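All protein chains but one are shown in place.
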Amino acid sequence: MKIYKEKITFKSTAQIEFIDITNEVAQVIENSGIREGGVCIFVQHTTMGVIINHNEPMLLQDFMRVLYHFAPVDERYSHDLFEMKKNNKTDGRSNGHSHCKAMLLGASVTVPIENGKMMLSELQSIFAVEFDGSRNRDAIIHVNG
Amino acid sequence: MKIYKEKITFKSTAQIEFIDITNEVAQVIENSGIREGGVCIFVQHTTMGVIINHNEPMLLQDFMRVLYHFAPVDERYSHDLFEMKKNNKTDGRSNGHSHCKAMLLGASVTVPIENGKMMLSELQSIFAVEFDGSRNRDAIIHVNG
Partner (left out) sequence: MKIYKEKITFKSTAQIEFIDITNEVAQVIENSGIREGGVCIFVQHTTMGVIINHNEPMLLQDFMRVLYHFAPVDERYSHDLFEMKKNNKTDGRSNGHSHCKAMLLGASVTVPIENGKMMLSELQSIFAVEFDGSRNRDAIIHVNG
């Protein structure tokens, strides 16, 4: 058995953004030399999630709207008072809604690997989903086989 | 260490349907000969999710209703315009809501294995959840130990 880990870095450019990291994950698997096994994509952030779905821009916009209804940015979040207090000023990040959306999606996904490739179908892409950008972000790519 | 993979196939018969695949997954584990480890159930679809819960028909109906409110089928999804355009006709699949529900649930679950059995409690079943049926579907069962 072999375990291989690599951190990939990327940059979000909007408050809410779907960042397609499929190619970067595929590159790590190639770097690992592992042909059969699985890969876990894990984000070390609390306002970012990871999902797998179709990279179709209008669909991603639909999903943003659905997530908006789940945890609207314009409702009151007690956490936002915490952010203000923590910084002892009024310009803390009002990101209660961002955490809620991140909890909904989860911080990791796992994909099987066969012949050195992820077993994704043609329509499946891996997204790091930013909910509190823009920021520098990263993800741990953990391959084993 | 051993890795064993098998694809199981099944058929959905309704637009939205919970398909209990627990027995099929258990069979793959038996086929693998692996006694200690874990199993990852992964669907290569973008309008299907995977969950673990109680196989109680009224509960599953409750959950369908909750998911309906999360991403109502009778709202407008920009993705549905994409589907129409893609096919250059008006009978593309209006499945924006299906993708949204699939993203919510996720494409995989992982279950530990002990003595050749999944460590599920009596009330836990594994479901492939169809959101855009009826169709032939499949899932990758990835056992390692």
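Brief remarks on what is shown
Residue numbering begins at 1 within each chain, and the chains themselves are lettered A and B in the order written.
Here, contacts are C-beta pairs under 8 Å (C-beta built on N, C-alpha and C of every residue); 3 or more make two chains touch, one makes a residue touch a chain.
All values reported here derive from a predicted model rather than from experimental measurement.
The chain not shown here is touched by just one of A:8, A:40 or A:119, and that residue is A:40. Where subunit A meets the chain that is not shown, the touching residues are 1, 3, 5, 40, 42, 44-46, 70-71, 77-79, 81-82, 96, 99-100, 102-104, 106-108, 110, 140, 142, 144.
Even with one chain removed from view, subunit B keeps its contact list with that chain: residues 1, 36-38, 51-54, 56, 58-59, 61-63, 66, 69-70, 104-106, 109-112, 114, 119-121, 123-124, 144-145.
By our rule, only the chains that are shown with their structure count from here on.
The mean-CA centres of subunit A and subunit B are about 21 angstrom from one another, to the nearest whole unit.
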